[in-house]
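Input: one structure, supplied below.
A single protein chain has been omitted from the complex, and every remaining protein chain is retained in its original position.
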Amino acid sequence: MTTRRHFLSAVLGATALAGLPGAAWGADDFLTMPWDKVVEAAKAEGELTFYAWWGEEFWRTAAKDFEAKHGIKVTVVTGDRVANIGKVLSEASSSAGTIDALLVGGVELKSLLDAKALYGPLVGVIPNSDKLDPNLSKIQEGYATEGRLVPVYRNQTGLVYDPDKVPTPPQTWAEFITWLDANPGKFAFNDPSKGGSGQAFVQAAIANILGDEAKYQGDTEMKPEKVADWGKVWDWFNANESKFTITSSNNDSLDRVNQGEVLMAAAWDDDTAVSLSKGTLFKRAKLYIPEFGMPGGGDSLGIPANAPHKAAAMLFIAYLIEADVQKQLNTIIGSYLARVDVSGDNALIPDEQRLKSGRPWLPGAYKKHFIEQFVAEVLQK
Amino acid sequence: MSAETFPISPQDKPRPGLAHFITLLIVALLFVWTAVPLFMAVMWSLVNPDDPWSPPAVLPPSFSLAQWEYVFTYSEIVRAMLTSFALAPIVTILSFFLSLPTAYAIGRLDFPGKDALRILILLPIVLPAMVIAMFLSRTFHAAGLAQTFLGLVIGHTLLSMPYMLRILATSFESIPQDVIDAAKNLGAGRVALVREILVPMIMPGLLAGAVFTFITSLEEFNLTFVIGTPTFQTIPTVLFDYLGYHFVRTNAAVVSIILMVPSIALLFIAERYLKSEYLSSAFGKL
Partner (left out) sequence: MQANRLTPLLLILPGAGFIFVFLAAALGMTALQSVGLYSLVGESSLTAEHWKSLYDKAFFDSFLFSFKVGIASSFGTLLFAYPLALFLRRRRFGTRIINSVIKIPLFVPALVAAFLILNVLAFNGVLNSVLMGLGIIDEPLRLLNDRFGWNVFIIQIWKNLPFELLIISATLQTIQTDVEDAARNLGASPLQVIWHIVLPLSVPGILIAVVLVFILTFGDYAITRVAGPVYPSSLSVLMYTKAFTLQQWGAAACIGMVITVASLIFVAIYARAARAIEEMRT
């Protein structure tokens, strides 16, 4: 076991660490050498440890197939999303970490970028990484990733509903409000501090009540004048509080739909697809993006700067963005591919609907702000 | 139910019919109270992925083992079981060796500060586990013990040893001094005294203490969650994940059964040693 002193200094003072000389940087050779040499080095390393926070079925299937193909053993660990990031940061000060590759997403990824805790740039080096979603390859959660994060899937939020009880689901914001008034308590979204689909609904409310969603895009810091009128949104939530069912996680919302407690809920496409295939959501359930728009994005793969098996990690990432594996991912988790040159048939939401009504997430700084504000201004009231 | 229907002294003879009826009613209610929740968990673990369980179905429309297969194929459970079942015996053995001399001193010797000591060894099980876990983790981070197996062993021992210690102390206490005196008068040496008197007399307490310590370690959540995850998972941390962020009833049902069965089985096997005396010395008195 490597020493993991100064865990907290690493977590908290992540920014400060960035300035330290030689903070486990180096070994750039895999980034410049020919790909077949990387493959050779990967096979010599022979193993890698991969951290994710969900999608266990896909990662473990892929790990098994990858081992069969390349003879490299992959240990998949599923931990808490934020705890995984914390572990990378806590190990950042030691020369050898214990994580070789990890799934990264959410506003917390900023701390990894700030600490320069990621190896790269990988985009452009790893085969086929030029065929990935161009926006997501550069910017995630509003932060420039400098090619250190390789998109692996794109996902989308929407509304899941019971078509027997909701024959014509609302499309515009006005229709949604009419529906909500007619069906009080029958719409669920989760506490935005506990999952992305709740955040998506809050963002949709901000966009539809205040308009001009585009003004936030491109900011890496929150501009106070742009959030000055958010009080109106919290007033709306408070006025309609009894009409909502606020749940404790993305999956909890889906469970309430399955139990018949609510008729409609904000949900992720991938969570919905997994619930449908696991039998924890009835088969007739449908997911759609209303015309009033809901956000979508994607998650990425990264390699810690001090990963002990960097070549193997690069080869694993390359494997995960191969066309066939991307299609397999699409089949198992139901979200759509990170690659733009191939498309899967199993996405829950048709492409045209996503292009029409899908929206980008507000930049991380704003997202963080509305999560905090929702807790303080709505939940605590 | 109201209190006056309960006969309270042996002389009190109510009509047997009524007493039987009340007893049967209580047995039936308790059975529902205890068995129904267990039964529901089993049902959820058998949901057929192709035939979901949703209203109006009161029970799953069809059964399958697919959820079990899923958990064992794709979840963290195998790794977690290995960690859990490695930790619990190590913690139990370590607790035994640390407890034995201390329990002997508390049970058989007189010394100043004994009452304070009894309270001290109670604290790890009555103080809030999350506070201990979080701030022990701060110390452990400074000492390089966070995210290590050794750190988990120390933390689990801290939280589970009090059971061993208290039950062993009670066992030592309950050996009548005249038995020991008589053995000495009959010329028993030190070795014979230990082997013929002490060991057999504390054995039931030792087993009870070991069962409690083992199970406490197996069920420990807070400390493992803060100090061990994500590097180490145990069965309770996997369950927490399926109840929290990844709330999936079917997976949670499978993991619940995996966690619950060893505890219940162990305690029923050990029940003949688990006199209420041990249970109450584990919790009830100082």
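Per-chain numbering from 1; labels A and B assigned in written order.
The working rule: a residue touches a chain if its C-beta (ideal position, glycine included) is under 8 Å from a C-beta of that chain, and two chains touch if they have at least 3 such contacts.
Predicted model only: the values in this text are computed from it and were never measured.
Engineer: The chain left out here touches which displayed chains?
Structural biologist: Within the full complex, the chain not displayed touches A, B.
Engineer: Among B:L18, B:A142 or B:A192, which one is in touch with the chain left out?
Structural biologist: Reading the full complex, the residue touching the unseen chain is B:A142.
Engineer: Kindly state which of the options B:I167, B:L206 or B:A253 is in contact with the chain not pictured.
Structural biologist: The one listed residue touching the chain not shown is B:A253.
Engineer: Which residue numbers on chain B touch the omitted chain?
Structural biologist: On the side of chain B, residues 1-4, 6-12, 19-20, 22-24, 26-27, 30-31, 33-38, 40-41, 44, 54-55, 57-58, 97-106, 108-109, 111, 117, 119-124, 126-132, 134-136, 138-139, 141-142, 154-155, 157-158, 161-162, 165, 177, 180, 215, 218-219, 221-222, 236, 239-240, 243-244, 249, 252-253, 256, 259-260, 263-264, 267, 276, 279-280, 283-286 touch the unshown chain.
Engineer: Footprint of the hidden chain on chain A, which residues?
Structural biologist: Touching the missing chain: residues 6, 8-9, 11-13, 82, 86, 185, 191, 193, 245-248, 252, 256, 259-261, 375, 379-380.
Please note the rule applied: only the chains that are shown with their structure count from here on.
Engineer: Could you please state the distance in Å, as a whole number, between where the Cα atoms of chain A are centred and where those of chain B are centred?
Structural biologist: 38
Engineer: Within their complex, state which residues of chain B touch chain A.
Structural biologist: 47-55, 66-67, 70, 73-76, 79, 138, 141-142, 144, 146-148, 229-231, 233, 241, 244-250
Engineer: Can you list the chain A residues touching chain B in their complex?
Structural biologist: Residues in contact with chain B: 1, 3-8, 51, 53-54, 56-57, 60-61, 77-81, 83-84, 87, 90, 98, 194-195, 248-252, 255, 258-260, 275, 277-283.
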